[in-house]
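Here the complex is missing a single protein chain, while all its other protein chains stay put.
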Amino acid sequence: MFELLGVPPQALLGQLLLGLINGAFYALLSLGLAVIFGLMNVINFTHGAQYMMGAFVAWMLLQYAGIPYWGALVLSPLIVGATGIVIERLLISRLYHLDHLYGLLLTFGLALIVEGLFRQQYGSSGLPYTNPIPGGQNLGFMFLPWYRGWVVAFSLAVCLVTWFTIERTKLGAYLRAATERPDLVQAFGVNVPRMITLTYGVGVGLAALAGVLAAPIYTVNPTMGSNLIIVVFAVVVIGGMGSIAGSIVTGFGLGVVEGLTKVFWPEASATVIFVIMAIVLMVRPQGLFGTPR
Amino acid sequence: MKTKSMLLGGLAAAALCVGTTGHASAQMSDGVIKIGVLNDQSGTYADLSGQGSVFAARKAVEDFCKAQKCEKIEVVFGDHQNKPDIGAGVARRWYDVEQVDMIVDTPTSSVAFAVNQITREKNKVFLNSGAGASDLTGSACSPNLVHWTYDTWALAHGTGSAIVKQGGKSWYFLTADYAFGHALERDTAAVVEKMGGKVVGKVRHPFPAQDFSSFLLQAQASKAQVIGLANAGADTINSIKQASEFGIVQGGQKLAGLLVFITDVHALGLKTAQGLTFTEAWYWDTSDANRAFAKEFAAANKGNYPTMVQAGVYSAVMHYLKAVHALGSDADGAKVVAKMKEMPTDDKLFGKGTIRADGRKIHDLMLVEVKKPEESKGPWDYHKVVATIPAAEAFRPLAEGGCALVK
Partner (left out) sequence: MTSTSRRASGGAGRNVDLIVFAVLVAALLVAPLAVYPVLLMKVLCFALFACAFNLLIGYGGLLSFGHAMFFGFAAYVSGYTVKTWGFSTELGILAGTAVAAALGLVAGVIAIRRQGIYFAMVTLALAQMVFFFCLQAPFTGGEDGIQAIPRRPLFGLVDISGDLSLYYVVLAIFAAGFLIIWRTIHSPFGQVLKAIRENEARAVSLGYAVDRFKLIAFVLSATLAGLAGATKALVFQLASLTDVTWQMSGEVVLMTLVGGMGTVFGPIVGAAVIVVMQNTFTGFGEWVLVAQGCIFVLTVLLFRRGIVGEIVAIARRRAAAGEAVGREAPAGG
């Protein structure tokens, strides 16, 4: 039987699919970061914490209100997005006239607060969340749990809708215009500050959505975001902040690359994304999809 | 100005450190036996040690004082946040400033090593219940230390040999890629091969990892009968959870946890954890005394049942108090530990046992299998005891540890 570097092709196909599933999380998170960065020029360090909050809110909804997964899928991003709006109005909006690095520092501080509070309240050994669609299908080359299939399909759909909204609708046109010339767009009668606030809310909501999707796969844990966010930063650097489509493609693509590394050289799978980042920076500092500035 | 603000800060700190000098080494240092429970109060290991261990230590003091007249005994606790530098800092301060005579519990091997070294330097007593590192009674052994409840060698060996005996001959390892994971894998692989089993493969996953699906798929493809999880904490929980997602246990493969606690089973839920096999030093549902202790414990700890680590803290504190009482002094740590080794141990939770020259406490271990949801009759009714590993075989032979105290 034909084997590629000692791995049968069927197994490889399975691993590719798994990589795509992990890529879905990278894509959703880097998309949220890209949306926020595009309009506000703020790197949202709280993103990881908001991803974690998304999972926790889903858990709380189930635990205290009896609202199942499907309800949480809608409610949790809304709730966490609303907290994001409050944060933007009260805190982040005070920093727009300053160097963008202050935004990074502020959101970093917020991330510490959120993670600290959740750790204080819930410990860090993790809480269980039941898989809403147990079981799966044997695809011949691998056993695909229904839930993983749902994650990859759903997040792909969300990514496409976001892309379409920003690149192909009138609302998106306003957004893009406001990114380039906020003063001019304001002069045309568009409420730019409100648009910025809502954009931040949407970006945060995307992070929370990824959190809800993750809850049944991983345990719900206060540290789940802080470990992931740095990898997502590397994904963002590799993709460049140039385009929405870029962040989606890079997210899925790097998930696959990481998945393959887990087969051929598992020890390196934690670092492979950082190595790619270093190489990309040497060759193309603005990132794969970025425009030099 | 700058200097002033710094000095103010410094003075505030100094207030905490008053009394660095002039430690009185009276009979019962100031007539008080002071026990410090140093463990994880808020992190990953807070559930398996944490406040539960503090309760267990207090309970031991209470029971000891009920049985006989006792001196003034105090129990304090501290949080090491699983960081060796923080743990070492607390231990130094306790010994130097706050006249703590003995430190107990201390999960997280890195912190345990640091506390072990400081304890030896200051000639106090360190009774470890929470940490797994078998080097504590090997290359790092000390005349001031007793390693009470379990160690990784014992768990790996117990689980490995018992499963091979039951017919699980071919193994595949899922190993956390750092020193601790490697040691677990090495110890288990050695016993599996010695018992006539075979290791068909292994995969090393980064630590910490979130997604294990890829590694589990490789384990599944290996067709091994047993998948050994040479990892700990959140990694173990996530790998078991995802193994259930991919139907690995239903597919006929067995999961063997090499470092699992009852709190992990609780976090996973029986539905996910069923069929998992691992080694425990103590389980609450094995005798009337244990059940009574567990009931009282649960009432005081948000309904959580005691882990083997917490039960070990009770047992260790009890034996320490007996030794200090027999000796009439707690001033010389090495002497207290020597006395503890000389006296046979006996308490309501762990029964009779001994402490070896290298500081290893010896008792029976048991192999347990997690029940199916329908077999469980009440809260925390999680384990089926499948086999007992007699004390004589349970721990690493004295000669193999390389402890300098053993001649």
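Letters A and B mark the chains as written, and numbering starts fresh at 1 in each.
Criterion: a contact is a pair of C-beta atoms (placed from the backbone, for glycine too) under 8 Å apart; a residue touches a chain by one contact, two chains touch by 3 or more.
Keep in mind it's a predicted model, so treat the numbers as computed, not measured.
J.: Touching the left-out chain: which of B:I86, B:A221 or B:L327?
T.: B:I86
J.: If the hidden chain were put back, which of B:S42, B:N123, B:S329 or B:S376 would touch it?
T.: Looking across B:S42, B:N123, B:S329 or B:S376, the contact with the absent chain belongs to B:S42.
J.: With the full complex in mind, choose from A:V86, A:I133 or A:V275 the residue touching the hidden chain.
T.: Only one of A:V86, A:I133 or A:V275 touches the chain omitted from view, namely A:V275.
J.: Going by the contact rule already stated, which one of A:A82, A:L117, A:L171 or A:L184 would touch the omitted chain in the full complex?
T.: Residue touching the absent chain, from the options given: A:L117.
J.: Would you indicate which residue among B:Q117, B:S329 or B:T354 is in contact with the undisplayed chain?
T.: B:Q117
J.: Spell out, residue by residue, where the missing chain touches chain B.
T.: These residues of chain B touch the chain that is not shown: 1-3, 5-7, 9-14, 16-17, 20, 41-42, 78-79, 81, 83-86, 88-90, 92, 97, 108-110, 113-114, 117, 133, 177-180, 206-207.
J.: Which parts of chain A face the unshown chain closely enough to count as touching?
T.: 41, 43, 91, 94-95, 98-102, 104-106, 108-117, 119-120, 230-231, 233-234, 236-237, 267, 270-271, 274-275, 277-278, 281-282, 285
The criterion applied here is as follows: only the chains that are shown with their structure count from here on.
J.: Nearest whole angstrom, what separates the Cα centre of chain A from the Cα centre of chain B?
T.: 37
J.: Would you pull the chain A residues touching chain B in the complex into a rising list?
T.: The contact residues of chain A facing chain B are 11, 14-15, 18-19, 21-22, 119-120, 123-128, 130-131, 134, 136, 142-143, 145, 147-148, 217-219, 221, 223-224, 227-228, 259, 262-263, 266-267, 269-271.
J.: Can you name the residues of chain B that touch chain A in the complex?
T.: Going through chain B, the ones touching chain A are 42-47, 177, 203-206, 208-211, 213-215, 217-218, 220-221, 233-234, 237-238, 241-242, 245-247, 251, 263-264, 267-269, 271-272.
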